[in-house]
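Below: one structure, written as structure tokens.
Yeah, one chain of the complex is gone here, protein chain that is, but the others are all in their spots.
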Amino acid sequence: MIDQFPALIIVAPLLGAFLTPIIGWRYRQLCRPWALMILAIPLYAAGGALLQVIRSGPFGYNLGGWAPPWGIEYRIDHLSGLMLVLIAAIGLLAAINAKPGVSMDLKGKEPHFYTLLLLQITGLMGIVITGDLFNIFVFLEISSLSGYGLIAHGEDGAPMATFNYIIIGTIGASFYLLGVGYLYMATGSLNIADLAAILPNLYHSKMILVGFAFFTTGVAIKMGLFPLHVWMPDAYTTAPGPVSTLIAPLMTKVAAYIMIRIMFTLFQPDFSISVVPVATILGWMAVVAIIVGGIKALAQTDIKRMVTYIMIAEVGYIVMGVSVMNRPGLTGAILHIVNDACMIFGLFLIIGAISYKGHGREIYHFQNLNKKMPFTMAAFVIVALSMCGIPPACGFFSKWYLIMGTIVAKQWVFSITLLCSSLVNAVLFFRIIEKAYLAPLGGGAHGHDDDHEEEVIVRDEAPASMLIPILITAAIIIILGPLSGKIIAAVIQHAVPAAF
Amino acid sequence: MGEVIYSAKPLWAVLVSMIAAFLILLTGEKHRNLREGWTILAALIKFGLVFSLIEPVLAGKTIEYTLITLLPGVALQFRVDAFGLLFGVVAATLWIPTSFYSIGYVRTLKEHGQSRYFFCFAMCLSSAIGVAFAGNLLTLLIFYEILTIATWPLVVHHEDESAIMGGRKYLVYTLTAGCTLLLAIGITYSLTGTLNFTSGGFIAGHGSPGLLILLLAMFIAGFGVKAGIMPFHEWLPSAMVAPTPVSALLHAVGVVKAGVFGCVRVILFVFGPELLHQLGVWTILAGVVAFTVVVAGLLALGQDHLKRRLAFSTINNLALIILGVSLLSKNSMTGGILHLANHAFMKITLFFCAGAIYAKTHKDHVSQLDGLGRQMPFTFAAFTIAAMGLCGLPPVNGFISKWFLCLGAVETHQIIFLFVILTSAMLDVAFFFPIIYNGYFKKPLPDVAPKIDEAPMLMVIPLCMTAIFCIILGIMPNAFLNFFNIVRLAVANVLGG
Partner (left out) sequence: MLEYILAKYNFWIYVVLMMIGLYAMMGKRNLVKKLIGMNIFQTSIILFFVSIGVKKGGATVPIIMGHGHGHGQHLIKVADYLNPLPHVLMLTAIVVSIATTGVALATLILIYKRYHTLEEDEILAIRKDPSSYKTLG
């Protein structure tokens, strides 16, 4: 059983996706239980695969029995094992959370939603699991296409945002494909492990350089790295609640995963340092991304849009961790992929719950929200503190490693940028916490018990199917923090190239 | 150093109030007495746990508990040594009277959001003990940041404009400080590969003198914000908008002392006296805090708002503690560390008095206190005792610590610092005695009751207790809690004696 896990991870959601419309044809309400059941399989398999990797090291799986480099190889190492568990867990939680949101935003389209959701998960898992460059392109497009389909269902501006996303996303994917073409021309291979063995002799070939440039640009577009982020805020803001909850935390993180794969597995780290100065360029782009993301986020009053700009800054964090090219930096980047996925997921879950209860997304709508939705807001505070890097939440630890990376690289500007960015996050989130928990400024003076009859605020908490994922995510955010030492020792340190 | 005992007691001392905090939240507004019961129960258990650590520490042992590894070579670790224990004992001891006092205060004033108030209070205590018992810089930082966040809801408790503004100012100052600390600790880790506190410092020999001086500046700036070192003191008077028990425990004991504690930890246990002598920066450091001592005293003179005056007095005394430690001689360190405990007892008494006056009469300005001593004799008696202590008059405990500070200043042949300490005592007299004079000798204002009409017992008894404690500690510094011995042991550890 266990040696079929890699195939199961892909096949289960893929087949599940094809069967969903058939099931939904007659029994629409069966779609959700079906999707949940299907999603539990890859989670179980991914967990098993990760344990296997931790116990006995990376392993491969030859699809259809064709040995690499001719056949397509699925390869699970520490990094991809971690990502698989992350994607599967977030996918499952998002599907649990989706019920009320879907019944509100996508009424009558349950089969569409769950089909695309399963396809999306298939695509993301496929990108992570495959050991073949062209296969990554195919899965990237599977996830992107299902993403386009999901986002287009959203509110007023959604179709337009989707169209822009399609155009820019396709450019990104095509650039990636071009990169694959150049590498294939130079080496005649598509298997990552095979290429990694061939490439070092060709590092100074122009073809490889061009291919690498196309790779980086294409992935940066998919990742939303400034200045290639323009599609992101619109697409994620206008997407329906359950959709942005699913896509936003995962898509950018998986793109970051591809970047780490290309820079550290496909190419040797010193290629990005000495042959082309791409590390330095990426580092400064990350600085700009963090600054611009922070400033743009400060300018927003719609919290969903604000979070999308925070995501742009967070992508900057990950890229910065990659760009400093040392062990703590890359450890921080990988840890931040996990932590940030959880935090962004938590934020979108909370925003979804708030919109579901009919509250607006503008900051002033948060007035008194802690009395109406105390548990949701408590979770919000936890996520917010984690975003600001307050220990013991997980955000602190990835920030710690990222800062350590910049210190080791002696890039002081980077360190200061990271620190300032957490202060910006503090401003962003505390203005909301202030609104939610405190009386309005100027209005409600010293509120004593006895003269407090003006208005009775009724508790009106989100339904259990939304609240449970929210609370689980909040708990994960707290637990991941102190556990980060263990996670790094067991998984992440093996994902960092030994050369560091 | 002596043997190490592995025990989970420090962990439980931290956890007990955290657990209580959640019980408080669960119990909620409906069952007030049960909720307050949790607070008091947790306070007593915490005191018991911390008290039980005194004996082994005095016997020269260290109590250690490692929870989980965070980084290679750095764990979430508690290590109780004499210095940490001192802060722990002070915080745990003073939580008991403050709990009773808080209950009296919030019930008299019918405050809103009491559950939130007690929740945050308990969280603050947890993190203060965590700061005290932290075995390395990272653990210290973690609890320090929790303390920052847990205090914010208390600062903005009144939810009016000045409270919210005070809260914002507080966050800006302390979060920026937290970031500075994070960077400083990161650099330290990258230089040395360890963060564990070592008596006499561990950073010597790593990095160039210039870098080390920069690092020291970052540490002092980071911890100095909470300790109110000028020019980072501005948030403290603004945060006085908080309810008085908060000002009492957190702005005399918990938060600000955590800042001072951090400064001293860095000076003595990261850098170490020898390295500071080598770098020659201790005079600059002492100069900066001496400036704070004098200027804060002068500014206090100008405050009419009672709590703001007390806040400046706090800034003045905190700087005095750091001054004592940064003079790096045996007596000055003894005086400084002892003052950390003594000042806590005196200042909490003063805040308790200010709160009792406010709860009873809604007066909070010095100029409104005329003749109030006749209406509230116990409160004013306690106030007088504590004020005398801060001025350094025997037989109150402030005398002892100031005596050692002066001895230390003489010992280092830095007569200027002796003058600073004496000037600050003069200034203390100058800004405390008018209050006492107003209260006892001025013609009573028309709204002062002619007969004794004190604040509720739940408030008066705690403040009398702490005042009496100040005198007892002045006569017998080793009474009950062995403060003096603990301080001596802490200094001996640092100096390797």
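Quick notes
Letters A and B mark the chains as written, and numbering starts fresh at 1 in each.
Criterion: a residue touches a chain if its C-beta (ideal position, glycine included) is under 8 Å from a C-beta of that chain, and two chains touch if they have at least 3 such contacts.
Just so it is clear, the structure is predicted and the values come from calculations on it, not from any experiment.
Here the chain not displayed is in touch, across the complete complex, with A. From the set A:170, A:217 or A:493, the residue in touch with the chain omitted from the display is A:170, counting the whole complex. Annotation: of A:178, A:291 or A:468, A:178 touches the absent chain (contact as defined above). Considering A:53, A:145 or A:297, the position touching the chain not shown turns out to be A:145 (whole complex).
If you put the missing chain back, the residues of chain A touching it would be 134, 137-138, 141, 145, 148-149, 152, 156-157, 159-160, 162-163, 166-167, 170-171, 173-174, 177-178, 181, 184-185, 188, 190.
To be clear about the criterion, only the chains that are shown with their structure count from here on.
On the chain B side of its complex with chain A, the touching residues are 67-71, 75-76, 109-113, 141-142, 145-146, 148-149, 153, 156, 158-161, 164, 167-168, 171, 175-176, 178-180, 182-183, 186-187, 189-190. Of all residues in chain A, those touching chain B in their complex are 385, 388-392, 396-397, 399-400, 403-404, 407-408, 415, 419-420, 422-423, 426, 430, 434, 437-439, 441-442, 444-450, 452, 482-486, 489.
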